[in-house]
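Dumping the structure here so I can ask a few things about it.
Other chains dropped; remaining ones untouched in position.
In this document, chain identifiers A, B and C correspond to the written order of the chains, with residue numbering beginning at 1 in each.
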Amino acid sequence: MADKQCVKIGIFKCGNIGSSPLFELILDELADRQDIKARILSTGPKMAVEDVEETLPKMFELDPQLLVLISPNPSIPGPAKARERFSSSGLPSVVISDAPAKRIKADLEKQNIGYIIITGDPLIGARREFLDAIEMAIFNSNIIKVLAITGVYRIVQQEIDKLVHAIKSGTGPVLPRVVVDINTIRDNSDFTNPYARAKAMAAYELTEKIAEVNLQACFIEKESGKYIPLVASAHEIAQMAARLAEEAREIEKYGDAVVRRPHSKEGKLKVKSKLMLAPSLDDESNKKP
Amino acid sequence: MADKQCVKIGIFKCGNIGSSPLFELILDELADRQDIKARILSTGPKMAVEDVEETLPKMFELDPQLLVLISPNPSIPGPAKARERFSSSGLPSVVISDAPAKRIKADLEKQNIGYIIITGDPLIGARREFLDAIEMAIFNSNIIKVLAITGVYRIVQQEIDKLVHAIKSGTGPVLPRVVVDINTIRDNSDFTNPYARAKAMAAYELTEKIAEVNLQACFIEKESGKYIPLVASAHEIAQMAARLAEEAREIEKYGDAVVRRPHSKEGKLKVKSKLMLAPSLDDESNKKP
Amino acid sequence: MADKQCVKIGIFKCGNIGSSPLFELILDELADRQDIKARILSTGPKMAVEDVEETLPKMFELDPQLLVLISPNPSIPGPAKARERFSSSGLPSVVISDAPAKRIKADLEKQNIGYIIITGDPLIGARREFLDAIEMAIFNSNIIKVLAITGVYRIVQQEIDKLVHAIKSGTGPVLPRVVVDINTIRDNSDFTNPYARAKAMAAYELTEKIAEVNLQACFIEKESGKYIPLVASAHEIAQMAARLAEEAREIEKYGDAVVRRPHSKEGKLKVKSKLMLAPSLDDESNKKP
C-alpha cells in the first residue's frame, strides 16, 4: 500500500548525455515529493560491460518499482547488457537515449522496454586537443539549457510521471515509445508566443546539427588540423543554441507568460503562467495515462 | 597492484548543488582514463537519513578506494549520517559542499574527512510558485557554467586527482581542506587576460549574492508577494553570472589563450593554450601531492 | 506668499555618491518648474571639515527654505559638521547618503534631520592603479543608470517633493526616515511586468555586492596584486548591473508600459504609461504628505 503510494525509481546512468545529469531532479525539483524516491546508480562516463555488470546488480537489491536507463547509444555492449537485465527483471523499464537509439527501437520493443529517444541530445566534441573538464562542462551547460527550455525535459518528466501515476494507481503502466524530434517540440511546446516557439525550435535544430558535426569530427576526420576546427565550431553552435533558447524564454517573460509546472508534494502537476499567482492543479497533466 | 593502478572512486550524492551533476565527468571528461573508475550512488534530491541508510551501504559493497560525498549543507542529519559512515570506513574521504559547510570544518577535521567548500555554489530559489523542472534546470545550467569557467571545477578536479595519484603511488593521500572563495578564484585562475579574470571573479561574486537572496526568499520571507520577486531576481542574477563567465571565456578565445587541461589516458594532466596545437604533459599539475 | 509658492532648496554636496550628480535635475527635469529653485553648493570630491566650513556658510546667505546634504558616510567629520549646521539652522533638513549612514540613524533623528539612505549606492573602486577620470565616470554612469531605472531616484524625488509641497502649503513638513533597500525596490516599483521588476531588483542587489567587494579592495587588501582584481571585478559588476537595469526598462518598452512621471510647471506630478498619450495629473502622488 504505502509502497504503491511511494514509488521507488531505480535510475541507472551509464555514460553521459544531456538528459542525464539532472534527470532525477526534474522529477522532484522541490525535493519534497512524497510519492517517489529516486535511487541512482552510475558508472560515470564509462560504459563498458564490466562497469555495468559490477554496478547494476546493486540496483536490484534496492527494490525499485520502475527502472530507467540513461545512456548514449544503447546498442553498444555496456548499455545493451543493462537493457537485458532490465528486460529480464520484469519491472517496467524505460531507456532514455540519443539519436543513434532510433536504430534499436524494434529491439527495445521486443525487450518490452519503453523508450524516450531525443534526437537533439548531441554527441560532445570529444577530442583531447579540445575537450577538458571545463569545455565538457560548458557544453553540458549549454545543452541542458536547450533541453530544458525547448521542453524536452518536460516531455521526459511527464512520461516518467505517467508511469509513476500508473504504478501508484495500480493500473498497468503503458511504456513510452517516444522519439523527441523537431516536430515533437513544435507540437508539444508550452510557449505562448509563436516566435518564442520558433526560436526554441531553432535551438533544437541547432543541437541536431551539433551531433552531425561532432560525428564527423570524432569518428571520420583523422587529422587534428581538420577535426579541431570542427569540434570547436560544434561547441560554438551549442553556445548559440543556448542563447536562442534563452531568448525564447525571455520572450515569454516579456509577456508574463512563462508556463511553470511544479509538482505538488503529492506528485501531481500544478500549472501557472502569471509569475505572481499561485499554481493550480493541472487537470490535463494529471489524468490517468 | 592493478587495483592501485586503477583507483575506484565511490561518489555519494545526496541532494544537489551546482558541483554535483557533472562531478564524475570532470574527472574523466574523455571517458578514456585508465587509472580511475567511478561508481556513483545517489538519493536524488532527497537527503533524509533513511535515504542515506538504505542507499549508502551499497557503496561499500563496491569496494571503493576513495570516497566523495557531494551534498548541500552536510550538517543536516542525512549527509551527517553519510559523513559518519565515511569516517568509520577508514577510507580516504572528501566532502564537497556549499557555504553552510564552513560551519562544520572543525567537525570534518575531527572525522578525518577532507573538504572542498565552495562559497559560490548557491541555494536554488526553491519556491513552488517559481521553481518547476525547467526553472530548476536553467538555474543549474547557469551555475554549472559559472563554476566551470571560473575554475572551480578545475580546483575540485585537481584536488581529487591529487588523491588519486597518491593512492596510485601508494603514498598516503593528504586530504584537502579547501574553501573556494573569491580569493581562491583570483589567485588560482587560468586566465591570461586580467579583465577576463575580473569578469570571472565578478561572476563568482554574483553567485554568492544569489545564495544570500535565496536564503532570504526561501527561509525568511513568508508571503508569496514578497518571496516570489526575490527568487526571481536571484535567478536573474544567475543568468547574468553565466553571461559574465561566458564573456570571460570569450576574451580568452579572442587572444587564442584558452587554457585547456585534458587528462591523458594514464590520468596525467596535459595542458595547452593555442587551440590548434597539441596538449603536452603539465609537469606542474602532475607532481606528487 | 510668493516665497511659499516658490521654495528655494539649498543643496550641499560634499564628496560624491551615485545619488549626487543629478540630484537637482531629478527635481526639475524639464527646467520649467515654477515652484522650486535649486541652489547648489559643493566642495567637490573633497569632504574635509575645512572644505565644509569655508563653503557651507554661503548657503545660508542664499536663504534656502529646505536643506539637503548629499554625501557618502555622513558620520565622518566633514559631513558631520554640515549636519550640525543644518541642525542648528532650524530649517527642514534632509541627508541623502549611502549604506554606512545606517549606523547614524539615531543621531540624525536626534538632530531632527530627515534621511534617505540608499543601501545600493556603492563605494567606487578608488585605487590609483585602476581609477582614473574615465573609469570613475563610467562607474558613475553605470550606477546612475541603476539608481534611475530601479526607481531609487523616483523615491528620492518624491520624498523631496513631499517636503516642497508641505512648505508650499504651509503645513509642517514631515521629514523622511527612509532606508532604500531591496525590499523598498520590490514594494515601490513602477514596473508592470514582474520579470522587469525582478531584473531591476537583481540590478540593485548587484550594487550592494559592489559595495561589499570595493570595501574589501579599498580598505582591507593591501597588495596591489590582490586589490586590483577586486576593484576591477566590482566595476564589471557595475556594468552588468546597468545592463540588467536596462533590460528591465526594455521589457517595459516592449509592453508600451514605461511609467513616466514628469513634473508639471506647477510642480505637481503627472503620470502616464502609453508613450503616445499625454500625461495626466497623478492624484496619488500629489496628495498632501
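Here, a residue touches a chain if its C-beta (ideal position, glycine included) is under 8 Å from a C-beta of that chain, and two chains touch if they have at least 3 such contacts.
The shown structure was predicted, so the numbers you read here are calculated from the model rather than taken from an experiment.
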| item | value |
| --- | --- |
| Number of copies constituting the complete assembly, 3 shown | 6 |
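We take it that only the chains that are shown with their structure count from here on.
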| item | value |
| --- | --- |
| Chain C against chain A, contact positions shared by both copies (same if over half, else different) | different |
| Euclidean distance of C-alpha centroids - chain B vs chain C, Å | 41 |
| Gap in Å, rounded to a whole number, between the CA centres of chain C and chain A | 49 |
| Multi-partner residues of chain B (at least 2 other chains) | 228, 232 |
| Complex interface listing, chain C residues touching chain A | 193-195, 198, 251, 254-255 |
| Footprint of chain C on chain B - complex, ascending | 182-183, 186, 194-195, 197-199, 201-202, 205-206, 208-209, 213, 226, 228-230, 232-237, 240, 243-244 |
| List of chain B residues in touch with chain A within their complex | 11, 13, 15-16, 21-22, 24-31, 37-47, 51, 54-55, 58, 61-62, 126, 128-138, 140-142, 144-145, 147-149, 151, 153-154, 157, 224-225, 228, 232, 239, 242, 246, 249, 260-264, 270, 272, 275-279 |
